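With one protein chain withheld, the remaining protein chains of the complex are depicted in position.
For chain A:
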Amino acid sequence: MPLQEFTKSEALTMGVELELQLVSLSDFDLNSASPDLLNLLQRAPFPGNVTPEITSSMIEVCTTVQHRYEPARAQLLAIRDALVKGGDRLNVGVCGGGTHPFQMWSEQRIFPKPRFREVSNLYGYLAKQFTVFGQHVHIGCRNGDEALRLLHGLNRYVPHFVALSASSPFVQSTDTQFHSARLNSVSAFPLAGRAPFVLSWEEFANVYFTKMERTGVVKSMKDFYWDIRPKPEYGTIELRVCDTPLSVEHAAALAAYLQCLCAMLLDRQPPLAEDDYLVYNYNRFQACRFGLDGQTVHPRDLNLISIREDILATVRELAPYAYSLSAEAALERIEAVIRDGNDAQRLRTVYDRSGSAEGMVQAAVGWFRGAT
């Protein structure tokens, strides 16, 4: 089946999807609570959208199409409040974080449904290890060409999003030394990575996708696990590298940061080259491993620069765009993360204090509710 037409969207609109953890407030382990929570949430109107996921200890929420930071943030807060209220009645804690810090992948069971079995047979332990939680941000594009130009223009900023959102330092009760261990689980899949360097939608849809489809490896865009991928049915590009942050305010700020970046790229139309990707994987690794302290190589001037400095410089550059998009408060929040550390660092601090992985989940549940 050929790839569908790229739906026209209003430029720079945004939508936020969050995959959230459902844990028991008794023992902070992942809890198969999504059927009960969804059932309870159906009884009242829900702001935005809520959907089940493959594992019943995960729930996905998303905002409606948003134009500005403040309303997006307000809707995410309303979603958060509805989830917390429902969870409280069921002894279920809802929280962010890219991984659950102490669930054992080896103890995860694949539900005995044929489809899951198939996935499990194909991917082996990867399928079980894939209980990870991410934030996806959609940005509306007027056409497919614009989408691809934005997608490739953003490549050099991907480490920013990894480092700013990183909230998965622990896997199976062990400190991985990474800020985002979640991305390691994602990277292991064969169709993960980056989109091919193609700048025209015509060529992407009719040459690249058609060839890939003919190989039998993919059937739809969903089969690509790229860091950023076009979403023709929504008319958006989707940034998928973020761990789910520990608060919805932070999630809203990340979305607005992306919106401002896209505004700048659309405005300045920087030149794009495939060689920009030579340093892509290295930079991405630095962000995963060291967070804001990572050192990245600038793809053009090849200077080594810390991610922290690079973000601060970018935030300054974005000021006029933030002004026109009313997103100044979002950028202030991004600066606060640079100053105070990312979520992975906050979680490690809790671990040092409480000495337990469960303590981190307890803190994450509190932060999601709005505790500071």
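Before moving on, here are some points about what is shown:
Assume contacts are C-beta pairs under 8 Å (C-beta built on N, C-alpha and C of every residue); 3 or more make two chains touch, one makes a residue touch a chain; residues count from 1.
Convention: contacts and distances are computed from a predicted model.
The protein name that UniProt records for the chain not on display, among "Carbohydrate ABC transporter membrane protein 1, CUT1 family", "Transketolase", "Sodium:proton antiporter" or "Extracellular solute-binding protein", is "Sodium:proton antiporter". Here one chain is not drawn; of A:E10, A:D27 or A:E332, the residue touching it is A:D27.
Those residues of chain A that touch the chain absent from the view are 24-33, 35-36, 39-40, 56-57, 86, 88-92, 102-104, 107, 109, 112, 173, 354-359, 362.
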